[in-house]
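The complex appears here without one of its protein chains, the remainder shown in place.
Now for chain A:
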């Protein structure tokens, strides 16, 4: 029978272990296809508890070296990811890809230097322009997890098209719906059939809209993605799927958002009234949906209001 002392010791151990856990990312790479590993983040918002581990990253071990797909929210995350990669393969890091310019996808770049860091041209420009502001914001949101993190602007640009690397036939695409004009990278690995739409697709988590050039553009991108032949898909946030479930969920949410903002503008609702509109049951289980809906009103409603104004 446990004595009081045993209980106290157990409690202290628990306290100590959770304290030391506090600043260690518990990354668990999972192999989903030949040479292809994914690291699934939580579907939460940035916090001092999760250190920004809210994003999916992945890596592909080719015979020429490892291709890292997104480096995470902080230097510490990048280091943890690199550590996991070295536990799995002896191959060196060949290159790091930044799918787009949002802070949860590129702040781990530092850990992989001097490996080349690649992104679309628009992404390179956006990280150069906004990186410092994002860094300040990230320090505020997740605190000490960011210690030592600095902006590393992608060193090379990536051109859309087919590219053979180390036994894999990759196809890169430039989309626009989530991050702006030709600022969303998509990768289709024809060799394994894994599609990486990055943040064009969110699964079981509400989509974020700060840089969308328009929900209709995003919806068109999703229609194009749906035509692609793939066996598995890794959304930017949320679990791996082997069908169109995640894509259709993102599409349905964005279509609802578009119609809701359009309808609200036609009725003359104010922003604060729109923010309080009910979320339909179909989306009420999406992580962060109320917060993201409020944010989206701030990002987008003005454009819908403009459309019904008379000059």
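Assume contacts are C-beta pairs under 8 Å (C-beta built on N, C-alpha and C of every residue); 3 or more make two chains touch, one makes a residue touch a chain; residues count from 1.
Note that in this section contacts and distances are computed from a predicted model.
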{"item": "From \"M48 family metallopeptidase\", \"Nitrile hydratase accessory protein\", \"Quinoprotein dehydrogenase-associated SoxYZ-like carrier\" or \"Transporter substrate-binding domain-containing protein\", the hidden chain's UniProt protein name", "value": "\"Quinoprotein dehydrogenase-associated SoxYZ-like carrier\""}
{"item": "Absent-chain contact - pick from A:90, A:267 or A:285", "value": "A:267"}
{"item": "Missing-partner contacts on chain A, residue numbers", "value": "21, 26, 28, 40-42, 44, 47, 49-50, 53, 137, 140, 210, 267-268, 270-273, 275-276, 291, 294-295, 297-299, 302, 305-306, 308-311"}
